[in-house]
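Read through the structure below, which is laid out as structure tokens, and then see the notes.
With one protein chain withheld, the remaining protein chains of the complex are depicted in position.
We call the chains A and B, going by the order they appear; numbering starts again at 1 in every chain.
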């Protein structure tokens, strides 16, 4: 059972249209005591990878029992299943298109339900806006203590999200840039753990595309203002940054070019 | 009487300035139990039509009794009247400039009050920010159970918003594009009801400017990825879309050009 008042909302709906407001209204119409809380509505339209990474990084900071509605749903109205799932004591509601895969993949004991009981949906479910007509009302009912397990059939074959994983080759660690954040930091798919063997014998050298980053630091201010560095960021991932500047501008990349950019780490020497 | 704790906020104030925060602060200073809830603050500056359409589409999804403050107010400080009104059990507060016309026009029994009792305003009402100094405090007082009917004089001549309405000519239905949403969908002023006669005998053909759209579908995924289609959207309006793509890019229009673009629907044949 789950009866959190907090319902987080993550989507690619933006803020110029009434779509998010409609979802909040639906939630409050069913459960006036619910608290809809914006995660972000500025996921790039249709970017399931960005949404999946955002959700996976953010949700563990919320209290157990929180209900997370995530709607990046390019396949709305088609054959993709609407699902609800419980993992690590949190509840997740949205489309079965890989968005929840990182959450599911990290959890040994997850329960996933294909939502089918339309008495928990709005009366008219449109083919184009399940966020409002299906996911929001389900979340509101769950926030009132209704069990999501009774809202459909349990499934064990959720859609997976296949993303490239760092690997070693000829003694180098090969990964990718996966995101540029609001500060222009290049976020990679290389974790603190992946880096361990490459830093134990001294300063590693890191290449982002052809660009060489020589300083691997603990925080931004260890290099001069405007200088480039690499560090393990607050989500435990390798990040390329510029102290009080923008690494995207410094390296001449934008989001289109940078996401997918090869990152190569060469073992440190000396030290 | 109205004593909702929820006060929705809609404006063209953006989020880089402290204007919205000030309104929230004013509301909470008067009624600490109120819950200010953002609809959007990204209405284009001064675009009363966008705000009016946004509000008309979003408000019915909120519970009755909700208080909606909407401030797109290019005439602030001039002769336009500050008003509060009740329609369909919801309360609306803001400038009398047409913003509330679609709400009023849809309701047979609406009560509108020209706000005059300045004891419900901030002590100093500036000439340039009635959102903070007048509308927010009125909303907060109403959320505490004060009757808006006693805050001024009832009026029956609210400012109307005249927008073009679809009509038939030579057997074709003629409408307009009124908005491009966050996904690049071209939203028209043609409703499901308007379309009825044009789809009963088969697939209609739809022109957006010179651009011909041949597929009229139930949802996006009925055409291939990247293909253009028309459908009735989740607000019951005719919309031109690209499956997993952007209709604005596909048709080479931007918001400036597209809004007002002629839309022509020709009756389907065969079937």
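The definition used in the following text is that contacts are C-beta pairs under 8 Å (C-beta built on N, C-alpha and C of every residue); 3 or more make two chains touch, one makes a residue touch a chain.
Only a predicted model underlies this, so the values are computations on that prediction, with no experimental measurement involved.
Within the complete assembly, residues 12-22, 24-26, 28-29, 32, 35-36, 38, 45-46, 74-78, 126-129, 132-133 of subunit B touch the chain that is not shown. On the side of subunit A, the interface with the absent chain consists of residues 6, 8, 35, 37-43, 54-55, 57-63, 66, 181-184, 218-221, 231, 233-234, 244, 246, using the contact rule stated above.
Quick note on the criterion: only the chains that are shown with their structure count from here on.
Here the CA centre of subunit A is 31 Å from the CA centre of subunit B.
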